[in-house]
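Excluded from the complex is one protein chain; the other protein chains are retained at their positions.
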Amino acid sequence: MAANSFGTLFRFTTWGESHGPAIGVVVDGVPPRLPLSESDIQPWLDRRRPGQSRFTTQRREEDLVRILSGTFEGHTTGTPIQLLIENTDQRSKDYRNIADRFRPGHADYTYWKKYGIRDYRGGGRASARETASRVAAGAVARQILGPGIAIRGALVRVGPHAIDRALWDWRQVAENPFWCPDAATAPRWADYIDEVRKAGSSTGAVIEIVASGVPPGLGEPIYDKLDGDLARALMTINAVKGVEIGAGFAAAGLRGEENADEMRMAEGEPVLLWNNAGGILGGISTGQDIVVRFAVKPTSSIPKPLRTIDAEGEEVEIATHGRHDPCVGIRAVPVGEAMVACVLADHLLRHRALVGT
Amino acid sequence: MAANSFGTLFRFTTWGESHGPAIGVVVDGVPPRLPLSESDIQPWLDRRRPGQSRFTTQRREEDLVRILSGTFEGHTTGTPIQLLIENTDQRSKDYRNIADRFRPGHADYTYWKKYGIRDYRGGGRASARETASRVAAGAVARQILGPGIAIRGALVRVGPHAIDRALWDWRQVAENPFWCPDAATAPRWADYIDEVRKAGSSTGAVIEIVASGVPPGLGEPIYDKLDGDLARALMTINAVKGVEIGAGFAAAGLRGEENADEMRMAEGEPVLLWNNAGGILGGISTGQDIVVRFAVKPTSSIPKPLRTIDAEGEEVEIATHGRHDPCVGIRAVPVGEAMVACVLADHLLRHRALVGT
Amino acid sequence: MAANSFGTLFRFTTWGESHGPAIGVVVDGVPPRLPLSESDIQPWLDRRRPGQSRFTTQRREEDLVRILSGTFEGHTTGTPIQLLIENTDQRSKDYRNIADRFRPGHADYTYWKKYGIRDYRGGGRASARETASRVAAGAVARQILGPGIAIRGALVRVGPHAIDRALWDWRQVAENPFWCPDAATAPRWADYIDEVRKAGSSTGAVIEIVASGVPPGLGEPIYDKLDGDLARALMTINAVKGVEIGAGFAAAGLRGEENADEMRMAEGEPVLLWNNAGGILGGISTGQDIVVRFAVKPTSSIPKPLRTIDAEGEEVEIATHGRHDPCVGIRAVPVGEAMVACVLADHLLRHRALVGT
Partner (left out) sequence: MAANSFGTLFRFTTWGESHGPAIGVVVDGVPPRLPLSESDIQPWLDRRRPGQSRFTTQRREEDLVRILSGTFEGHTTGTPIQLLIENTDQRSKDYRNIADRFRPGHADYTYWKKYGIRDYRGGGRASARETASRVAAGAVARQILGPGIAIRGALVRVGPHAIDRALWDWRQVAENPFWCPDAATAPRWADYIDEVRKAGSSTGAVIEIVASGVPPGLGEPIYDKLDGDLARALMTINAVKGVEIGAGFAAAGLRGEENADEMRMAEGEPVLLWNNAGGILGGISTGQDIVVRFAVKPTSSIPKPLRTIDAEGEEVEIATHGRHDPCVGIRAVPVGEAMVACVLADHLLRHRALVGT
């Protein structure tokens, strides 16, 4: 069980609520003698940090990480690594009005039905704040993967507006507040998100993560297939409603010869043309780029009034003010990268166990 | 690990290759005193069985299941249940020509890279034949869920042809060889699949599974969310490239008030309007129908010649004759149902452990 | 994996080194709505706390526990519970002299061989300090078990001196610094431990844990038998070299009719006479007292000089001064109780999942 744990050999366990004293993650199964200090983790957390533009929540969290265990003189020791992040900017009074009524599209109702008790402050455990712990774990995973494996994410759609893939330029991703790889689309997203925000609403988005340099052979058929683990990893991120690999849902519309990646040799190495497979066949990496996408629904907590019920079963209205992301998909980009890193680190270790390299 | 196992409390382990003497599954964690005999399992296997129409592979397998353990006088005893299915119609010589060359879009290459050895006969372990074991496990899961929970699947798209959802009629599903819920679309699929088959090609498809009667509260945040487990369950089925829940990828195009299911009372029970959530919020079931869809790529083994390489790295051509499904998505319907049943049975037991009902 | 985790449904993960900033434990799988605050945990930690008599280490740790997550208004919420204990009395300079040489009987050598790096300060992760986290987890387990199940431990042997079982009186356990249930033996142990301590040596011990009120039916054959899990739980405590259940090793000397607990009815309930089984048959609890014993070796870190080698393979001598327990078995009593509590809580939840009560 351990529903708050993820991974098999490289395995992390997160804990903490949005408005508790702290959140954190224990990372177990990390090989010894890898360099690791706070400065290896903090930059990744900074990318996810709220309050960096008007397009994300205005909650101000430093998200400073502290390593409490598992390292010695700047290196991992093979023992569990506890990473702790204090919560510093909770405003719990913002949430009093939602203590007894359920925000539509939010986990309020289901937590209450399941547990009969819930920490409603800031969404408690269901808050996207938990994803900071994932990003911290992902930073450790990247130390295992090493510099040869690059994991990068981008936003490829916001509401009705998709990027033009012909204009994809990874350098653009750092040049706008949306991780948008297409310079022409970024300003259109700015306008659209401003519009929905001012309308008291929110918007969904699609994120794409690409992992390059992954060697062939990672993944464990049948039930621990690399794509199965990636699907679970991404689907457990808050607000995600769909995951696809390579051609994804579009593959349903293709014919066999259009979809099956033909193989050729290039510089002595096998290449799968087109990469419709998204770098995975039979649950095992092919050596091509691993390409996954996931859909994030629009933020459920919006100022616009919605009809709902309360804990007594009365039909009421609710409008959520607080400080919320108008497009929660934006901050999901570094989270998606982190989850992909964790899945790959786990399978790298598993592969090494089985075949010894 | 145990990459060939699935589930936590209700947990099954499959084994067997396409052309070995038999395949099977051990199902562990089954509560005692449930009625279970071969007649509870065989009908589900019969639905997945090949060779039932010209739209599926002509391999002739009886797929007769035998219970070797775990029951006594027609009831489960709480001990592991071994279900065995003999392979009776292997024609291994069909596969000689693919022993040394890799079928594009198939697991041939990745198994070879990972393991350095592979049983190429009929795809070995990577064959869709493994899914018979899943269906058998799913039949046991249904005994745990009981008659109050109905899990039904349908094909909703074949290649470019989607159903008309306004015409959805569950009774139609049994009336055509495609599990098509829309009587008007079924004949169009027949024409389309005939066409691709005659052209030596194949087609992809989308399947939808609906689970009704699921009580609210099932699912374990954070990493064992119900939707995370469903995503992994379905993504591990052969040829699946995408999974979505409820509104799925379409949610990315919606605004907050369009997506968030408003709540009202109906006959004393909370109802989530629209069910864009697909019956799951925060990883926990809402009590509404659980709705998941998955995309299946076109069969990779096709008669049409494709360019590929062989084990020596030579560039060659390949044309796969054998007996293959022109639309592997058709037989994926009962498999998808089975996997959803297994996930739900597991979470039903987990929920009972945690909250005692 | 997750080698630092224990349990299946009730599952905890410990982290932290002896001389790091803190140690702690995440407890997952705890049912919601149980009362839990620091005052439910602290008393159990206080029993294990060092420095309470001249018979234990003089390290002065307050061992104050803080709950960082998983509770709301004094009750569990079903989310993971992080318990944190700061280290306040590390004197790392004491350990400089052992940084490069291996203490005989200690984990110094094996950690160095396995990991190639080790935090030698205070034994790092291998320190018995880790057991404080187990005691904290055990306190949570007791909240799950409820007041009907009592778990009590006693020291039954120190070096060559065993108790007289005919004089067993549970009330005596709190009346001496050894958890000795036999008032006549306690002063003899005081003399013996004083003697070995003054001689710069240490002594081994045997602990017995008794769990009363455990309902019949707990335990999962075959590999998760209740006794198997107890054996692992106790064997993983620092310095433990043997575990036995009921008659234990003495059963090897018995005949069938001497060992097999005959059954009679008493007040309408089945009773197993003699309880040689120690409350477990076929891996499942019988309803009688569960009785387990474990042997603790003498503390390896002693002032008396011993021959050893250093990291360069030179043969050297070592004498460990620092602040060590002359009989580490004494403080193992509350640790053993905690581990038994954790195993029982886990199996209580597992049993509920399987049979629904």
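Which chain is which? They are A, B and C, in the order written, and residues in each are numbered from 1.
Note that in this section a contact is a pair of C-beta atoms (placed from the backbone, for glycine too) under 8 Å apart; a residue touches a chain by one contact, two chains touch by 3 or more.
Nothing here was measured: the structure is a model prediction, and the numbers come from that model.
If you put the hidden chain back, the residue from C:Pro21, C:Gly51, C:Pro177 or C:Gly217 that touches it is C:Gly217. Of the candidate positions B:Arg118, B:Arg142, B:Arg232 or B:Arg255, contact with the hidden chain is made by B:Arg118. Note on the undisplayed chain: of the listed residues C:Ile41, C:Leu68 or C:Val196, the one touching it is C:Val196.
Remark: the residues of chain A touching the chain excluded from display are 1, 9, 29, 31-32, 78-79, 221, 349-350, 352-356.
Residues of chain B that touch the chain left out of view are 1-5, 8-9, 11, 13-17, 20-24, 26, 28-29, 32-33, 66, 68-70, 72, 75-82, 114-119, 124-125.
Seen from chain C, the chain kept out of the figure touches residues 1, 3-6, 8-9, 14, 102-107, 109-111, 113-116, 125-126, 130, 157, 159-160, 196, 199, 201-206, 216-217, 219-225, 227-236, 240-249, 251-265, 268, 270, 272, 276-278, 280-287, 295-300, 302, 304, 306-309, 313, 315, 329, 350-351, 355.
In this text, only the chains that are shown with their structure count from here on.
The highest number of C-beta contact pairs joins the chains A-B.
Relative to the whole-protein C-alpha centroid, the nearest chain centroid is that of A.
The geometric centre of chain A is 39 Å away from that of chain C, both derived from CA atoms.
Centroid to centroid, with C-alpha atoms defining each point, chain B and chain C lie 46 Å apart.
Note on chain placement: the centre of chain A and the centre of chain B lie 26 Å apart, centres being C-alpha means. For chain B, the set of residues touching two or more other chains reads 1, 9, 221, 350, 355.
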